[in-house]
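Note that this complex is displayed minus one protein chain, with the remaining chains in position.
Up next, chain A:
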Amino acid sequence: MSRLRRRTALALCAVTGLALLAAGCGGGDEDDSAGLPADQETAAGEVSAPPPGDGDGVRLGILGQCEGPFGGFHEDVVAGTTLALARFAGATPNSSTSALEGFTGAEVAGTPIELVGIGCGDDTADRILQEVRRLVEQLGANVIIGPLSGDEGIAIAEYAKANPELTVFAGISGSQEQTLQVQAPNYFRFYGDGAIWSAGLGDLLHNQEGWETVAIIADDYSFGHTSAAGFVADFCAVGGEVTHRVFPPLGTTDYSSYIAQLPNPDEVDGYFWAVGGTGTQAALEAFVNGKGDLTGDQHAGNLFFNPDLAQALGTDIAGAYVGGFATLPGDVRTPKIEEYLAAADETWETIPGSLSGNEPAAPSVAAAFGFFYGYYTAGVALAEALEAVGGDISDLDAFHAAVSGLTLDLPYGDISLDENRSGIVDVGLSRLALDESGEVVQETVAIVPGVDQTFGGTFSPDTPSPGRDFPACEERDLPWVGNAIPVVDGVPQS
């Protein structure tokens, strides 16, 4: 009896192994050619093998994250690109309740767009590199949309640089270096970065709220550094002073020792927080324990500040200013935004996005947030660039030139690219406020138009990456100071 069972188990193991092997070899047999297939990449140094697919169509791969801290946004980001192609390339999603099932029928100017695969990252550069290699080298993708997070963006930009036949539209990865330093000619980012999303906040806090001194606490990794760098550059440019910079490691749960390094509320005019994910609430709670009650007026944060913090911290958080992200808070409703959200609701019945706790919800819930929107802008850029070259991507230089020259007319503001192919965007600043019923809500207070990633020369390809000490606190002229468009009751006053 036991021998029989063991034999069955062994047989099962063997069959599984063989099936895996068959799956592995199956993918490859199509493009076996004479010579040394593995050496195809040698011809032009780092250049990869040509895609196994035939024809001139777009073979699209999307890089998301199905594991790790942003794993909950996997559905959101794929849906973002799908919506763009549904609106501008005639794509039809394969499922009405999930974007991960893919889409069919996408075509621009006679060129079909086929989704060859969805990569599954886990927020590490190593993993996303393996995923993009699978999409490009095994499945033959020639256009990539993604990735999602900061360190991944740098790795993918480097990969794009080494594989010039590829075209990459970044997803929502917010590190500065992927465009400013890597400068891959085939890597395009149609949204801002972590520093850009802090732009205008320092001007507002110094000149309107009268903050002279500020203490900064930010996650100790590329996105935290970049967010803090944008705030430092902006706040110091208009004459403010940064007294403290504290960087807790990513994934800290007990922030008390880092809070202790911050000055007391009577020693500084305010605090800027760029602590993300579950850390935001934990760090603020540690602040309440260590420094006494919160006064919302004395705090500002990057995109991780949101009304949900009030559930744990109470309504005292009201009054805090919040930096921008790719979209605007829900109180701003222009006809273009209404149209965009309605289009999302028409494309699917429900989408289990991260904002609804991965439970089915109206697609517009996910569409109104930056993760979905960043991938949407990438999809729109792909469709419009194909339109611009008449669907002909055989001349890659012409295609890339067309992408670089695009100005996208998008629901949350027009976006064009700078000379490093990174977005010049409008940043929406907001404030947590109490509504009539005493609930904390997010209200847009200003839109800063035309922010680019150089911050008037603070950041350039020759400067170090944003870090614990960089940039230094210096006064300088920023092109957007004084140009912020006030927003009252959700209506821009321009």
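The definition used in the following text is that a contact is a pair of C-beta atoms (placed from the backbone, for glycine too) under 8 Å apart; a residue touches a chain by one contact, two chains touch by 3 or more; residues count from 1.
Convention: contacts and distances are computed from a predicted model.
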"SusC/RagA family TonB-linked outer membrane protein", "Acetolactate synthase", "Branched-chain amino acid ABC transporter permease" or "TerD family protein" - which is the UniProt name of the missing chain: "Branched-chain amino acid ABC transporter permease"
Which of A:F73, A:F103 or A:Y159 contacts the chain that the document leaves out: A:Y159
Contact partner of the left-out chain, one of A:S222, A:T280 or A:T377: A:S222
Touch with the omitted chain, as defined above, among A:D76, A:E107 or A:E177: A:E177
Residues belonging to chain A that touch the chain removed from view: 6, 9-10, 13, 17, 19-21, 23-29, 31-32, 36-42, 45, 48-49, 66-67, 71, 74, 120, 124-126, 129-130, 133-134, 137-138, 150-151, 154-155, 158-159, 162, 177, 181-182, 221-222, 225, 249, 464-465, 467-468
